[in-house]
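With one protein chain withheld, the remaining protein chains of the complex are depicted in position.
So, subunit A:
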Amino acid sequence: MPYEWDFLAVLAQWPLLLSGLLGTIKIAVIAIAAGVIVGGLVAAMRLSRLWPVRLLGTIYVDFYRNTPGILHFFWFYYALPVLSNVSLGPLEAAALALATQSGAFYAEVFRGGIGSIRKGQWEGAKALGMIRGQALRRVILPQAARRMIAPFTERSFEIIKTTSLASTLSYGELLYQGMMVASITFRPLETYTLLALIYFALLFSLSALAKWGESRLQAY
């Protein structure tokens, strides 16, 4: 007997799914915004002229690159309260875990973009009498930013998908709410199919937006 699809029962639970979608967007926005700040700082550390500072930046990036993301979620949620008196809610713990790991990845995007600008551009700026910061701000970053867009978008998509790990902390994002819907309706097949479609629609429209943004920066 073929499986009888019934999406209506699942769609009837739309308020749950909508709140899940909003939860996903909320945590993604926090993670990306905070991640950009952390990433900027870590990239600056990795480009520093002081080797201890560079080393710290490298250790930070290597730590996040070489450990699975879900461990950071568990660590901030379960371990932090034991080790300190800081007890975080699921949103705070998940946002912190995502922001710190996305910071490591963004740092590499920023550093890679800056490193891809050839030395002559620094020299051209220096020859006019610019100090390092001026050269970075006026000459290097405007060019590097364009090259960062594609990897930045790629990384941000990874982060949005990684928000689903927050479900393990019972944070009400899309996957967690979906699991609730599945258990209410006894329709996991339809529920997870629908979830995939929602994720796809969200990311696909974002990537269209990113492409449009990139094309607008092709001035020269």
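Simple rule for what comes next: a contact is a pair of C-beta atoms (placed from the backbone, for glycine too) under 8 Å apart; a residue touches a chain by one contact, two chains touch by 3 or more; residues count from 1.
Simple rule for what comes next: contacts and distances are computed from a predicted model.
One chain of the complex is hidden; its UniProt record names it "Amino acid ABC transporter ATP-binding protein, PAAT family", one of "Protein NrdI", "HTH-type transcriptional regulator YhcF", "Amino acid ABC transporter ATP-binding protein, PAAT family" or "Spore germination protein". The chain that is not drawn here is touched, among residues A:Leu22, A:Ile70, A:Leu88 or A:Met130, by A:Met130. Interface note for the absent chain: among A:Ser19, A:Ser48, A:Gln121 or A:Ser207, the touching residue is A:Gln121. Considering A:Ser19, A:Ser48 or A:Gln143, the position touching the chain not shown turns out to be A:Gln143 (whole complex). Subunit A meets the missing chain through residues 120-121, 123-132, 134, 138-139, 142-143, 219-220.
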